[in-house]
Each structure stands twice: as structure tokens, then as C-alpha cells.
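Every protein chain but one is kept in place in this view of the complex.
Our next item is chain A:
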Amino acid sequence: METNQVIEETARQAYGRLLSYLVVNWRDLQAVEDAIGDAFLAALEIWPKVGVPDMPEAWLLTVARRRLIDRARRDRISESALLTLFAMSENTQRLASSSVAFPDERLRMMFLCTDQAIDPVMRTPLMLQTVLGIDAARIASAFIIKPSTMSQRLTRIKAKIRTERLVFEMPDKEEIPDRLDSVLEAIYAAYGRGWDEAAIVDSPRRRLAEEAIYLGKLLLPFAPRESEVYGLLAFMLFCEARREARRDEEGNYIPLSEQECTRWDLSLIMEAERYLHTASQAGRMGRFQLMAAIQSVHAQRLRTGRIEWMAIAQLYEGLVRLHPTLGALVGQAAAVAEVYGTERGITLLEAIPSAEVVNYQSYWALAGHLYKRMNRKEEALSAYSRAIGLSIDTSVRQFLSRQVNEIEMQHL
């Protein structure tokens, strides 16, 4: 492997571990990021000449730590703070000279990223940057945010973490489920963004959806008894399994119920089923577990050839009771329409307050679908039109436009 490739690979594996370890010990996130950046630059310069060190992570850690000490001296940091840094540096030296890996503090980092003091919409971007080392520009594109705005917001949060001295302590045992919720929510948001991103661009870089799954898997060793961690992972993997089947060879969008099951990734489905099984053993229902269970019912079409809408409708009912998001309400309406008839589905849909769905694409797409089925042409056309106008994905727009054309053809 080329040295540059080794460095890139090490960066992917080690960035979050290095950063989390250093930040937990030295709170200045910005300074730590700069120090790690310097360490990687040094690696790029030195490794090609002298070869890759036996323990690349320890090497990077040593360089980053040295940079931190230099900077602390330059900034005339107080003696007591310097002591912390020196103590840590002894630690890192010991770690660097032994074969033991340094402690993985990425979970603490994830808890910090989802601290109450941090704006919920910024938690996912912060986590993507600190734990995975994804740069602000890429995060900005995935979230459709102006890149300089995204950078500023991230910088502001890092300053806040320093000045408000947000804690890096692990939450108490009884706090963990609540705090874990925010972490899961942030990972779920990353996955959702990745899902949209994957539909928009075929990019060679690792997809955001995969990064989200990677984050979810990081949680497993720390939270072996938290069923929602397994639930979220199962949900993401069920969705991943269908990625290829979402479009045909020409790139046309195919809705879930019309996808060819043979194009689903069987090994991912089996992995998802295993996680879902583990989640269900906890004997506690959770939002992500329910969402995964719904996907699992869809996946069963692979074996049975049919969609058990009754089961899906029941699961949605549970989800709506537990966590009534717009997505859950619309999903429930769709399932109810299949089981109890289109009219019942529309009734549920129309019960959602209209102010909440003004810009909610899925609502209008389903409304168009159901009105079309009931032959309420004007309403169907109007709903589809809004769905198209709210769509970001071009292939979805084209799919919905075909529905509109079908209605208009019937008119003639």
C-alpha cells in the first residue's frame, strides 16, 4: 500500500479515537483539532521518507500532544492546566511505548456532542466532524447549509464547549437511556441525510449513510443492554439493504412496495434481523425498534411474496402512540389505507393539522396517491403537484410526474 493510502486509512480509523482521547483530557476542541491536523501533516511529510511507524496511532498521538503543549506554552496557559497536559503526555508516552491501544473515548465524545447545551440541529454535524473527521464543507452539502455558515456554527460550538466547560463525564447510570436517546437521534439524523444524499449523488467517497451505521456500531460495546441501539442499527441496515433496489437501471425511482426483492442485499437483511432479535429480547418497546420491525415486515416479502399490511398498520399504531412524528403519522395512514381501505387512510391523513404539513413532501405524495386511487382527480393533481414542488430528488420528481400524467391521460 502506498504511504499516502496508509495515512488516509489510519486517518479514517484513528481520527475520532485520537481526537476524543485528547479532548477528554484537554478540553479545547479547536486546539486538539488543529494539533491532530498538524500531526497528520507531519505524517504526510515524514512517513514517505522513513516508512510508516509500527504504531501509527501512537506516533500521531505523540506528535499531536507535543503540538498541544507548544500551543499551551505560547498561549501562556496557567500552570495547573499545563500540569494536566503533562500528566496526559506521560500517559500517552506510556501508551505509545506499549502495545495496548489507548482508551476509546469516542462514546464520551458522542455524549458531549449531544449535550443539552448544544443546539439539537448542530449535534449531528458536530458528531460527524469530531468522531469521524468529516470536513465542514462536506457536512454542509449533505445538510444543504451554506458552508461558511456551517463552519461558523461548528466553531461557535467548540468555543462554547471550552468557555462553558461542558463536561466530558460519562452520564450516570440512570441518565444513560435519556442521554443515549439524543445520541441515537443524532445518528438517525445523519442516516436520514445520507439517505437523501445517496439518492442525489453517486459519489466515490464513503457515503454518509455508511458513516451513520459505523457510528451506531461504535455504540454496541458500550451499551450492550440498550435495545434502542440495536433497534436503530437494525432499521438502518434494513434500509441499506434496499439501496440498490430504489432505482432501476435507468435511474428511475421505484417505491418500496414495487421494488424487486431479488435486488435487496440479503446479508444486510440478515444482519438487521439479528440486531432486531437482540433488541426484542430486552422486552421493552422503543421507537427505533418499532421502525425496524416495520422494515422487517417489508423484508419478509422476500420469502412470502406479499406485504403484511395488517402487521405494518399495527406497528405504526404503536409508533404513533410512542413517538408521533409526521413521518409516523403519514406511514400509518398509508398502511391503514392498504388494510382498511383508501377512505380510512385519507381520514387519517386529513386529521393531521394542515399547518404542519405545508412543506412535508411525503404527506403530499401519499395524498396524491390515495386521491388518485379514489378517482378524486382534482385533489390528486393538486396534491401531486405540491409533492413534486417539494421534492429535492430528481428521480422522485419524475416518478411523481408520471403519476400526474396517468391522471391527465384518464381525463382525455
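Just so it is clear, a residue touches a chain if its C-beta (ideal position, glycine included) is under 8 Å from a C-beta of that chain, and two chains touch if they have at least 3 such contacts; residues count from 1.
Throughout what follows, contacts and distances are computed from a predicted model.
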item	value
Listed names "YCII-related domain-containing protein", "Sulfurtransferase TusA family protein", "MBL fold metallo-hydrolase" or "Branched-chain amino acid ABC transporter permease", with the criterion being the UniProt name of the chain not displayed	"YCII-related domain-containing protein"
Selected residue (touches chain absent from view) among A:3, A:30 or A:385	A:385
Chain not shown: contacting residue from A:155, A:252, A:281 or A:359	A:359
Selected residue (touches chain absent from view) among A:109, A:348 or A:404	A:404
Hidden partner interface residues of chain A, rising order	144-146, 149, 358-359, 382, 384-386, 388-392, 397, 401, 404
